[in-house]
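Certain chains of the assembly are absent from this excerpt, and the rest are unmoved.
Residue numbering begins at 1 within each chain, and the chains themselves are lettered A and B in the order written.
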């Protein structure tokens, strides 16, 4: 089992019950989540020793975040308390043909307005195997772009592998801004979640020739050429039939080869938020455990599929449960 | 944007949670709705100025109806207060193979027992573009058959277009009674929701020859022959795979031509009640906005499909949301 640190913003999600519009809801379901926090929880569930670095306000909502993380065994000694507010967002839960829709209210959060790194980085990364962060963090502010680099460098210095999930969000920054930041960050990265869209629009890779049999392989190859330091690329292919039914397939570029998982027909979707983080969490687990590439991508995709069957942002399945899910196929009562 | 008046009964629906039988339910969900009220709300959502004419008792349930309508911006100055009771019905919500089932308890309602028109009709229809009523109103009583005609005549006099949704309910009157009443009413109508069943069983149109390619076009033509005053006919084709999955397609006869929408596979149905009213509301919006026939039928069908994804009788989507739904396809998270 490895030692892992993840860093990022964690927010309060306020969502409607299925079949309710936001403007007619007399209550909201409360979930706490964020990409890197969700990955932290996944890895803790799999038995790794995980710390989550972030900053939340020093009141009940900050405590709620802390309780949430601690309940999964994630170490919160690097979770700072202070600052003005917890970022929130409202989600009208989708169903059938109607997509979920989101209203962000995240500006000015305790994490987003941080002006410097308030941790002793040396202590943070000592003896740590893996540091994970996503593209949402540098997207939060000009300041955070620099801080993210600073963090990666400190982690690398301390001997960590660096894992980065590009996770581009058009509401937070432009493609140009993102592209520029990635130029700075990706040379420090070892493991990267990135797909065709990232290659085309953020990394400036030219479109694959029409005749390319599997364009994704093409893009993985080109990205690796650009950033030879990155040994592993991964992403999912998702076909959205409706808000309640998606097809999901994981793909992995590792050891100069391409691997893909079986296709999961994810039906009766309960909650899609965090599906990508569950995938990343499963993948990093496979890497930390030095599983075979095919086993890694199968595990990560199964973990992501399972995530869709529960409420909340984070994967709540341990290693044995994911393995048993892979083994047994789907939907029989386990007595 | 147009000025619209709709008239009809509005009832309290008491329904079970999914997966519960009526006799075992310890609570009922409460929704207020009725065909014409639902159309009124749809049109108000799209930005039209809409008044709803009806009568409800002068107690909390009447006030509940008023609050419901007002919350959508529907004018309630023509909503009379008084009379003995609010019509109610109980619905055991269906799911999967089990159909919803309904127990009506609507007899003797404040609206149904009205003996004369208690409004000043001249004021009601002044400056109004469209008057909408359904076949449920004349079905309520012998008296209401006459009053419905009186209303249509007054509205026509005032320059309104007359919209009529046949909406035949076998529990309220016989086919013979309905047919006789339609003879009286349809000559006053401009826009009519009617389909094959109505043509065959209420309007006495002979069955289409076996060789007819699209019998619906045949029936639309024959109905228009019978009632040349009606410029527009419309109806939906619904294939019920289960209570949770229907195929839905809108059809329109307008300017002597036939139009049909793409087929919507409506899955994970939340609440089917009011789907037809959402369709009518979308269609009338298209007509009031003078959209092209194909755009009208696409909009109306999309509005109806969206209605299936929310609880309650009425469409809660505005013009921009329906348009964006048509544009973006279904089920992706809108961040």
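Operating definition for what follows: contacts are C-beta pairs under 8 Å (C-beta built on N, C-alpha and C of every residue); 3 or more make two chains touch, one makes a residue touch a chain.
Here the structure is a predicted model, which is why all the values come from computation and not from measurement.
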Count all the copies in this homomeric complex, not only the 2 that are shown. 6
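Just so it is clear, only the chains that are shown with their structure count from here on.
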Roughly how far is chain A from chain B, going centre to centre by Cα mean, in whole Å? 46
Residue ranges of chain A touching chain B (in the complex, touch as defined): 18-21, 23-24, 94-102, 104, 169, 171, 240-246, 268, 272-273
Where on chain B is chain A touching in the complex? 264-271, 305-306, 308-312, 316, 325, 328-335
